[in-house]
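For this depiction, one protein chain was excluded, whereas all remaining protein chains were kept in their positions.
Our next item is chain A:
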């Protein structure tokens, strides 16, 4: 990179001017809301109760961390992220290998299988809630009746598991897309050589494809984690966090504290916790990406 810079080297000065608008805007964007969140998290501040104000120290954090709803939300967040990751990475790897094979109409089939990724979250939530999983009118319920089973009201009885399924449907295409691209970059001579040496399909998968995919899998896990920690619209539209707090994750908890209960201080404390968690994940992702910059 430095060699390249020297080869071009003239007036980096002027180039800096071109960089500064983006840098300044992102600096403001990354510092101001963060500072405000930290500030509010130490305040008594409720939008509907103006008599309540002033410094509260760590009370907001204390209330949040001792609130059983917070623990539930934290656990739900972990289940949602972990469940969706397990399904999308596991199934995604197998399907990426499948869609790498030569077969009739492969291009069209690939386009169909990655389509859910482009569906907006509110649409996919309503689509699953009403057209697929509705206990009376849903297609899946009809299929269950057809084989003699009693349809289940999925979102009422198993809200979190159903949300994991819906979100996994949205993110499976992403995993397939990335992993398929990675498989295609695998040297075909290497596969050929392995086959010559008598490696069966399973051995090829285990010893050639899987190691080759390691980095792509890391990228998929990291990027999905960032987005899955923030799953919101799917919950807001299908279960509104319920029944009770059965399907409330951290993102929805903060939203309900802030915009339904107008508790700015408490919601901000939750926001700080969310930022801390996301930063731990981000540190790993940045390390993975930074390695790539060197090549």
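In the analysis below, a contact is a pair of C-beta atoms (placed from the backbone, for glycine too) under 8 Å apart; a residue touches a chain by one contact, two chains touch by 3 or more; residues count from 1.
Note that in this section contacts and distances are computed from a predicted model.
Visitor: Can you work out the missing subunit's protein name as recorded in UniProt? Choose among "Carbohydrate ABC transporter permease", "histidine kinase", "Indolepyruvate oxidoreductase subunit IorA" or "Iron uptake system protein EfeO".
Guide: Of "Carbohydrate ABC transporter permease", "histidine kinase", "Indolepyruvate oxidoreductase subunit IorA" or "Iron uptake system protein EfeO", the absent chain's UniProt record names it "Carbohydrate ABC transporter permease".
Visitor: Out of A:48, A:120 or A:202, which is the one that touches the chain we can't see?
Guide: Answer from the full complex: A:120 touches the omitted chain.
Visitor: Just to verify: which one of A:58, A:86, A:139 or A:203 makes contact with the chain not shown?
Guide: In the full complex, the listed residue that touches the missing chain is A:139.
Visitor: Under the stated touch rule, tell me which residues of chain A contact the chain that is not displayed.
Guide: Counting only chain A, the missing chain is touched by 1-2, 4-5, 7-9, 11-12, 14-16, 18-19, 21-23, 25-26, 29-30, 32-34, 36-37, 40, 95, 98-99, 101-106, 109-132, 136-137, 139, 142, 145-146, 169, 172-174, 177-178, 181-182, 185, 215-216, 219, 223, 226, 229-230, 232-233, 236-238, 250-251, 254-255, 258-259, 264, 267-268, 270-272, 274-275, 277-279, 281-282, 285-286, 288-290, 292-293.
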